[in-house]
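Quick one: structure below, then a few questions.
Excerpt of the complex: some chains, original placement.
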């Protein structure tokens, strides 16, 4: 499946922290910058996310703000 | 002003395309990956965005999906 | 690639309308309800979306409101 989401950034999982409902996934982009996702705990468990996993951080273009 | 937005990625504007209501801003992250923002045309004009601008791409953690 | 996005709904494209920057994709879910996506025109073109396409409508759980 190919996605309409314009931003699909190669990343590596650094840490996964599970709460009751949500989970925080800290990733490192291939260029070294850090990216954080707040997803449901169930999603993090479904994907069995763990440090070192090669993943893709996906963001819709409509969700991106620009600061200058 | 410091932002709660967890993802603040250094980027350079590559292209800005203006529509009637929306604008598409293509950026290159410092690591070389591309990032696209769909913002309002008025915002693009307020910031006077143009190719070569050093900007920050800002994304809330709750807007990031993870693919594995 | 498996996605963390909790909502991945099977759908069929009914119409695709292209603007300068954005595109509107009207889909019919397998259960008959309608779903509309506003994505960038470039995304609609990259996916070559057209009526009759079998697609997946993807929504993060954090984007869903509930009315009662």
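The letters A, B and C name the chains in turn, as written, and every chain counts its residues from 1.
Basically, a residue touches a chain if its C-beta (ideal position, glycine included) is under 8 Å from a C-beta of that chain, and two chains touch if they have at least 3 such contacts.
Because the structure is a prediction, the values reported are computed rather than measured.
With respect to copy number, the whole complex recorded in this structure file holds 6 identical protein chains, 3 of which are shown.
Following the convention adopted for this analysis, only the chains that are shown with their structure count from here on.
Here the spacing of chain B and chain C, counted between their Cα centres, is 22 Å. Centroids built from CA atoms put chain B at 17 Å from chain A. Between chain A and chain C the centroid-to-centroid distance comes to 21 Å (mean Cα coordinates, whole Å).
Touching of two or more other chains is recorded for residues 24, 36, 38, 62-63, 65-68 of chain B. Within the complex, the chain C residues that touch chain A are 1-6, 37-40, 42-44, 46-47, 56, 58, 60-62. Listing the residues of chain B that touch chain A in their complex gives 5-10, 24-25, 27, 29-39, 43-44, 47, 49, 53-68. Residues 17-24, 36, 38, 62-63, 65-68 of chain B touch chain C in their complex.
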